[in-house]
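A protein chain is absent from this complex, but the other protein chains hold their places.
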Amino acid sequence: MNGNRFGRLFQVTTYGESHGDAMGVTVSGVPAGVELDEEAIQAQLDRRKPGQSMITTSRGEPDEVVVNSGVQDGYTTGTPIGMVIQNKDARSGKYEPYVTAPRPSHGDYTYSAKFGTRNWGGGGRSSARETVNWVAAGAVAEQVLDASDHDVEIKAHVNRIGDVEADDVSFEQILEHSEENDVRCADPEAAAEMQELIERYQEAGDSIGGSIYFECRGVPRGLGAPRFDGFPSRLGQAMFSIPATTGVEFGLGKAAVNVSGSERNEDWTFDDGESFDHVESEEGDPVPVGNDHGGLQGGITTGEPVYGEATWHAPTSIPKKQRSADWETGEEKDVQVVGRHDPVLPPRAVPVVEAMLYCTVLDFMLLAGRINPDRVDGNPGQYDTDYHPSSPDNE
Amino acid sequence: MNGNRFGRLFQVTTYGESHGDAMGVTVSGVPAGVELDEEAIQAQLDRRKPGQSMITTSRGEPDEVVVNSGVQDGYTTGTPIGMVIQNKDARSGKYEPYVTAPRPSHGDYTYSAKFGTRNWGGGGRSSARETVNWVAAGAVAEQVLDASDHDVEIKAHVNRIGDVEADDVSFEQILEHSEENDVRCADPEAAAEMQELIERYQEAGDSIGGSIYFECRGVPRGLGAPRFDGFPSRLGQAMFSIPATTGVEFGLGKAAVNVSGSERNEDWTFDDGESFDHVESEEGDPVPVGNDHGGLQGGITTGEPVYGEATWHAPTSIPKKQRSADWETGEEKDVQVVGRHDPVLPPRAVPVVEAMLYCTVLDFMLLAGRINPDRVDGNPGQYDTDYHPSSPDNE
Amino acid sequence: MNGNRFGRLFQVTTYGESHGDAMGVTVSGVPAGVELDEEAIQAQLDRRKPGQSMITTSRGEPDEVVVNSGVQDGYTTGTPIGMVIQNKDARSGKYEPYVTAPRPSHGDYTYSAKFGTRNWGGGGRSSARETVNWVAAGAVAEQVLDASDHDVEIKAHVNRIGDVEADDVSFEQILEHSEENDVRCADPEAAAEMQELIERYQEAGDSIGGSIYFECRGVPRGLGAPRFDGFPSRLGQAMFSIPATTGVEFGLGKAAVNVSGSERNEDWTFDDGESFDHVESEEGDPVPVGNDHGGLQGGITTGEPVYGEATWHAPTSIPKKQRSADWETGEEKDVQVVGRHDPVLPPRAVPVVEAMLYCTVLDFMLLAGRINPDRVDGNPGQYDTDYHPSSPDNE
Partner (left out) sequence: MNGNRFGRLFQVTTYGESHGDAMGVTVSGVPAGVELDEEAIQAQLDRRKPGQSMITTSRGEPDEVVVNSGVQDGYTTGTPIGMVIQNKDARSGKYEPYVTAPRPSHGDYTYSAKFGTRNWGGGGRSSARETVNWVAAGAVAEQVLDASDHDVEIKAHVNRIGDVEADDVSFEQILEHSEENDVRCADPEAAAEMQELIERYQEAGDSIGGSIYFECRGVPRGLGAPRFDGFPSRLGQAMFSIPATTGVEFGLGKAAVNVSGSERNEDWTFDDGESFDHVESEEGDPVPVGNDHGGLQGGITTGEPVYGEATWHAPTSIPKKQRSADWETGEEKDVQVVGRHDPVLPPRAVPVVEAMLYCTVLDFMLLAGRINPDRVDGNPGQYDTDYHPSSPDNE
């Protein structure tokens, strides 16, 4: 069964199970000529890595990425980039109780129902561990965007855990503060409360839900294809692909239900060269006077920042006693998921959300011809002797 | 620019602009042998049709569908079904003021920024009129599902307009009552209030937002492909493709943010042959004891009903005075959208939501091999002389 | 069952059966701003039309194309172009004998085996009539190429029928002479012999095979994606999709079997600004000194003309007495296909070959970023007030 690919022109293909030998991702559609910093890829994986704090699983994966192809002398060649991340700390023994008795509300049963087999170690391919591949792909996408003549900035932070809500913060604040605490919340006070709340659930053998706010600046106007490949359509697919997402919103989101057209609609004015720095527009361009529309009108970007929110339900793997049905014995039984698990998802999902945003934005850039698909700069069709010369001396 | 296709194996391709000559949809991937009722397709179009009540636009489109191919003697042949719906009541004159001055928060500007041209009549391809094609495709998908040996039931209703919320209603109530009022809300009292509310906004030259609850019963367990093609991923894409959607939720949705794992997780028990009629399972199967998971675990169906909610912002075309920026004159100016427009979207979006659900569910059925892609019954690879015989006498 | 789509970014989707109501094609991926000449599309359909000469079927189809969408004031809008061609002269009665007894070597049986049903009128969707859609799509692709700043010329002619071979002719001769005779062969003497040969087979109630030579000039260097989407890979798919093709060759083709590397390899020299007019290169560029490679090295274009050949077997529908097996009676029986059929395929396949070449070349141009996918000229992302203005006065 398929489902392991994302993107039209920036094509991500992944493999790997939680307790298999290795995770792998192939990124096809990277233009040639991008100086690729492998340490920057690793840095993104480190942000998603398990065991980075007390409120994440203690599984000890180094998550070291190896780049097998698509790069020569530090520059991309236009051919696919194959990356592999070995699994080093899988301990399947802890999963024995669930081999024939599915964990409550986890993907255990549905995967078995689908495939007629039981990849029981760590949840197999249904595990969130698989998103390590996505983060690697997103880190490549980010570098392609950086190498282009566009200035796209993408950032997310945790804006709610349980009943603790962060204050509204500016994009600049998110950039500055969101990585300063383990929760990845840019409001330090709320972050402290969230941390406390999470620990309380953790100590109780339980878990809790949360949500993430995300924003993309510098996305050029005119991205998104009509109808089924609109910007929110593709981004909706991307966000709902992240494990345990239960809601996705753009702009006013769900709150738009009780806002009138006259309130929500934004008049058009002209960019005066001063007041619209955060908008991707030039002086004299028509610009909307606000951004309740979340940077999207008719499914296509306006040049205003694209922003929204996604919700994650509480992790299903909890130590608290629950009941399951053992299909081998035909009996119900108590289960306690005592493996190494996250008590909350958004803190580790932040880099995943950002990765999917990078992949999606880059894909739309390529689809709209804003970045050349063959080489990130220069004129295609003409060999340039000065273009990232690769000679034996360089080796 | 692309974006005019939906589905992997049940492939929908559409064309058409609001004020163009005709709308058209090609449905490829329909198995042979389905008795296709063209009147049933028409009946679905009639549900979406403009002018059907006081709270919809008064544009007078008959929306008569013509089936050009893929059917012989009333049965599908396995080849693509091409359908055309002529546009009959386009009045572009009313759009003159917006030719060089975009309507606030509409897709006018973004389409122009993308294509460098201005398809000003009725919003061109960004118009919600385009969903007439989707409803035609969904009506075909529904009939394919009905012809299979699965018993899938899909229904949606409006559960909120502005600040008026419907009571929680059962699926049976939705089936029975949702079409009894113009709002398409299965709670009659709330429906009356909603109607009143909408009319108030309408009279004020304004518009208002709303939301739809949807549910799919009888969806077999095991549908949805791992990761990027999970059931919620594809459905998320489908829902966010519907114009003016600002939020999509599955199961507890956004409310999951403040629910603990122990509360949300559902124990497994065994189907006792009595209590799980609404679940797609057999006696003795493991079944979850509740459905806070919305029929989805690990992105794959559990056999429980799949349900969720989507939010629509208020229609942007309103008679109230607004400001726009005329890029020809370089001046701002007042605009009043006096065409024929809907004061609220969910009532007409209900058949669109259902259509996208039918298309998505069928696509997953085909992808998972639950419905044969070549012929809906019988053994492929063997001509059956009794199989929907088509002889000259039948003509 | 799918199979009704061609192209990655220039996406062609078709429907229609030989004796259905209408043929239809949707072309998605046409940039905005192309002045679209509908008469030029019609002119291409007329070249493929049945009944155009004594050596084609006498079926009297006017093949009038109707453009339903994607065009405003004569210019493309960037949205999909839907086209419909009504079937006017289907006479299914003649096909009665074959309802349960397949015509020898036709697609009758295989389609029935696949779909379990029998779309007997005129061969249903397996009919070469379906290529009318492809020619319409190709005519659009041709106009997009013409509107770009590339100078691509594509032409094909019949170079062999039965044992009559045309002399080698230059591209200029093909352009000038191939449409001067009913056979569409640029060598007038061979054309006359071919005509005579065809008529001889026709009179004998039989049919005969033939082949087509094709050439594309002005194709920029660097087109074609590595490996599975190489230029010859996609073109191979395109050519083998044309009904009754049994062989496809590029460059030396099959003759390369007995040519050594040193003979076939072409040295590199520099374009001296004079001798390489037929090559897509600039003075000083490395150019190969010959073109045995058919414009393709490593699956990617060199700038030299891309050329090749394709072979068609004799049409299977012949009046001569043959035997079939009637699956209803369980008896063998004599059949004589007395409908209106072509005695040879290449003359009418010439416009189909050219259409598939146009579609493929344009698709590769879009994929390589050589033509902007959103608008054929101008800067995307910026509305241009002078850009094909469409105002109410134009109506």
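For clarity, chains are labelled A, B and C in written order, and residue numbers in each chain start from 1.
The rule we apply is simple: contacts are C-beta pairs under 8 Å (C-beta built on N, C-alpha and C of every residue); 3 or more make two chains touch, one makes a residue touch a chain.
Fair warning: this is a prediction, and the values are worked out from it, not measured in the lab.
A.B. asks: Using the document's definition of touch, tell me which of A:Asp37, A:Glu64 or A:Glu96 contacts the absent chain.
C.D. replies: The one listed residue touching the chain not shown is A:Glu96.
A.B. asks: In the complete assembly, which of C:Tyr95, C:Tyr111 or C:Tyr358 touches the absent chain?
C.D. replies: Of all options in C:Tyr95, C:Tyr111 or C:Tyr358, contact with the hidden chain holds for C:Tyr111.
A.B. asks: By the contact definition given up top, give the residues of chain B that touch the hidden chain.
C.D. replies: 79, 220-222, 226, 282, 285-286, 367-370, 372-374, 380-383
A.B. asks: List every residue of chain C that touches the chain not included in the displayed model.
C.D. replies: Its contact residues with the unshown chain are 1-6, 8, 14, 101-102, 104-111, 113-115, 123, 125-126, 130, 160-163, 201, 205-211, 221-230, 232-241, 243, 245-254, 256-270, 284, 286-288, 292-294, 296-303, 311-318, 320, 322-325, 327, 330, 332, 367-368.
A.B. asks: Residues of chain A in contact with the chain that isn't shown?
C.D. replies: 1-5, 9, 11, 13-17, 20-24, 26, 28-29, 31-33, 66-70, 72, 75, 77-82, 84, 92-93, 96, 99-100, 109, 112-121, 124-125, 327-328, 373-375, 378-385, 387-392, 395
Keep in mind that, in the parts below, only the chains that are shown with their structure count from here on.
A.B. asks: Would you mind checking which chain's C-alpha centre is most distant from the centre of chain B?
C.D. replies: C
A.B. asks: Give, as an integer number of Å, the spacing between the C-alpha centres of chain C and chain B.
C.D. replies: Between these chains, centre-to-centre, one finds 37 Å.
A.B. asks: If you average the Cα atoms of chain A and of chain C to get two centres, how far apart are those centres in Å?
C.D. replies: 43
A.B. asks: Can you check how far apart chain A and chain B are, centre to centre, with Cα atoms defining each centre and the answer in Å?
C.D. replies: 27
A.B. asks: Residues touching two or more other chains, restricted to chain A: which are they?
C.D. replies: 221-222, 226, 286, 367-368
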